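Omission of a single protein chain aside, the complex is shown with its protein chains in their original locations.
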Amino acid sequence: MQRRTFLTTVGVGATAGLAGCLVGDDDDDGNGVDDTGNGEDDDVDSDITVGIIYSTGGLGDESFNDMAFAGIEQAEEDFGISYQNAEPDEPADMNDMQRQFASDEDIDLVCCIGFDHETDLEENAAEYDDQRFALVDAVVEADNVANYTFREHEGSFQAGHLAGLLSTMDYAHGAGETDTDEARVGFVGGEEIALIERFEAGYIAGAQHADDGIETPSAYAGSWNDPSTGQEIATGMYDDGADVVFHAAGGTGGGVFEAAQSAGRFAIGVDDDQSISADEFSDVIVASMVKRVDTAVYESIEAVVNDEFEGGMNDLGLEDEGVGATIGQDFEGDLPEEVVDALEDSRQAIIDGEIDVPDNLDDL
Amino acid sequence: MTDDSGSIRERGSAALDRLVDATAAERITISLASLVFAIIVGAVLVFVSGFVADCADPFIYLPGLGYGCYNPLEVYWTMLTGSFGSMTVIGQTLLQTTLLLFTGLSVAVAFRAGLFNIGTQGQMVLGALATALVVLELAAYVPDNAIGMVIVLSTGVIVGAIVGGFWGMIPGLMKAYANAHEVITTIMLNFVAIGIAFWLVQVHVGDLTTDSVQTETVPAVARFPATISGSRFSVIALIGALLVAAGIYLLYTRTVIGYDLRTSGIQETAAEYGGVNAKRNIVTSMTLSGVLGGIAGAIYVMMVQYRWQAGIPPLGFDGIAVSILAGNNPVGVIPAALLFGSLKTGSVAVDLSLGVPGELVEVLRGLIILFIAMPEFFRMIGKRFGYGNGSVATDGGEAQ
Partner (left out) sequence: MSPDERDRRAATGTPSSVHLDGITKRFPGVIANDDVDLEVERGTIHALIGENGAGKTTLMNVLYGLYEPTAGTVRIDGEPQTFEDPGDAMDVGIGMIHQHFMLVDTMTVAENVVLGNEPTKWGGIVTDRARANRETQALADRYGLEVEPTELIEEISVGEQQRVEILKTLYRGADILILDEPTAVLTPQEVESLFDILRELIAEGKTIIFITHKLGEALEVADEISVLRTGELVGTVDAETATREELARMMVGRDVLLEVDKPAASRGDLVLDVEDATVEDDRGVVAADSVSLGVHEGEVVGIAGVDGNGQSELIEAITGLRKLTSGTITFDGRDITTDSRRSRVSAGMAYVAEDRQKRSLVMEYELRRNGLLGRQHLRPFSDGRLIDWGATADYVDDVIEAYDVRPTDPSAKAHSLSGGNQQKFIVGREFERDPSLVIASQPTRGVDIGSIEFIHNRLLELRADGKAVLVVSSKLDEVTQLSDRLAVMYDGDLIAVVDPETVTENELGLLMAGERPEDLDLDGARIRGTPA
């Protein structure tokens, strides 16, 4: 079961992914949300209403926000809840939206997606202490806020491990092949913030787990939405002999994929299975570091439906299937058996606490 | 008049002449008619889109067409009640209006003087940051009472004004002494301002405990006292904005300084002929414009966000539309800002409470602004290219 989740595709994001999610109600293999919500809660017609406020990327980002939406749609399907969407144009809009939902008597849970909600929610959670909130990607310590954070470094470790293994071997599939001259894998970040450094640290640790002497260049584009800079950075990395580049850079990552196609190398996506959500690059996206925002949203709603809501921390790691490396759809079943086995071993080792994954660059 | 050198096409020219020479009353009538027209067009658009969309409980079924999801009347009603339906939303509307008054006036001050300040956004962003940083420091040294609040708020506004003014002065200097066109320089300086502010906050002066690019939250003593419960709107800021509007109106219609500023911007060589240091006045106009942009930023920090956070809303750019809609008349900026403010608040309500997609609401908002602003816009263009015979009293702003 665990292994199957890792190896199969996770259908979220737009188009194909989303459809899969909606249809995959019954025991459709590999959909983590289904697995979680399966069985006991089916056909419950709850009168719960959820207000959900996205981050500034908004719906249609084929990533973070669409994942959250997928979670709420799944909850609608499973529990019959209803929901209202709010898409802020700027972080400045979040405060008003939180307050509007919080003060709405019909709303039973306010889901706040993204760390930009944190500061406003600190005040609003205190002011509206009879309202329940869920916060994704940040922490507000209050009894009425359920926080969902992710152990991105664990998933990134898996991504790094995979990248490191590929870099040290001859491998060709899809539109890419490795350059065996030297072991080198790259990382491209969006903005240089603690969250993304967590990705970077885990990724580098994972790569070094595969090969102690591996080169791990990394760079930040300074923006979540600058594909041309992403392409420039990644092309430079591939030119220097990098076999795989992992991005944690939102829309900037599109440029990384383009660079991978031009160079004939591999890339690793982020947040959702980008071999599906960005399927024009599926021939180079060997895997994606998925971050199950949908699971977080779904779980918070499930808790309210079951009247089990409580504030506090939910730190989702590999063990909880909150994060993980998902093999790209074109590569599924094609990776060498020893790579797949090695990844499974390191995954288990992290869950078992045998590998301590650093969550910042200083602990590398 | 008859020896006037001509233009391209007769009919268009006549229409432009007519528009340029329209009286204030005619222009208000044109604006109202445009509003009605925009509402009708928007209603049709919303209604038709409802047939393309999918929804659980359609409001209408038309044989042959299918189910219609969106009721235009309901959308407009929600927009209206969402901006004026309760004290709280009125507060929100006035809050937006206050900010737009400052940015609209910032743009209008420059436009009036023949200078195109597209840089209000950058001036506001930097003014806001300076205000946030200074009041965060200052709040520790003042008593936590009304006196402390007066000290912090007034200091905050002054700091925002100084920094915004400085940022406005730069393109002014470049225009006056290096002949660099202010449209280009102000646009570019927006990027510079936003970049500098982002970098400063992210790396140096921000709240480094959070992943958001933001400063610490300012304490209560640095917040404008809310007038209406449920909203952060403060009537003090609105009164300040209205006084500024009146002041600018008087500046340009009654004072020698205003006359000199305007003449310098509109026709530098004639200003020199009139014994005015045109270059210095161009710098002054741009600085004044920046001052108002900076104050908008200060108000934003101390009345709306209570901190500086990356992604300041594009109030500076909205200010351009507000100013154009008002015919760059400082008094006209007041209703224009109110319209923009209520549209902003109303569309949030539609977005939240109806199933109408946010994009469609944006379209409605855009239509209303477009329809109202277009005649005014054509009027400005026409004026610029010398249409109209000017024999009819013009802008309300040009009394006497």
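Assorted remarks:
Letters are used for the chains, namely A and B, taken in the order the chains are written, and counting of residues starts over at 1 for each.
Here is the rule we go by: a contact is a pair of C-beta atoms (placed from the backbone, for glycine too) under 8 Å apart; a residue touches a chain by one contact, two chains touch by 3 or more.
Note that the structure is predicted; figures quoted are calculated from it, not measured.
Contacts of the undrawn chain with the visible chains, over the full complex, involve B.
Interface note: of B:51, B:259 or B:317, the residue touching the hidden chain in the full complex is B:259.
Listed for subunit B, the residues touching the missing chain in the whole complex are 1-10, 14, 17-18, 114, 254-257, 259-260, 263, 266-267, 269-276, 383, 386, 388-394, 398-400.
Note that only the chains that are shown with their structure count from here on.
Spacing of subunit A relative to subunit B, judged by their CA centroids, is 39 angstrom.
The touching residues of subunit B, counted against subunit A in their complex, run 92, 202, 207, 210-214, 217, 230, 304-305, 307, 309-313, 348, 351-353, 358.
The residues of subunit A lying in touch with subunit B in their complex are 56, 84, 86-87, 89-93, 95-97, 99-101, 103, 115-116, 118-119, 123, 137-138, 191-195.
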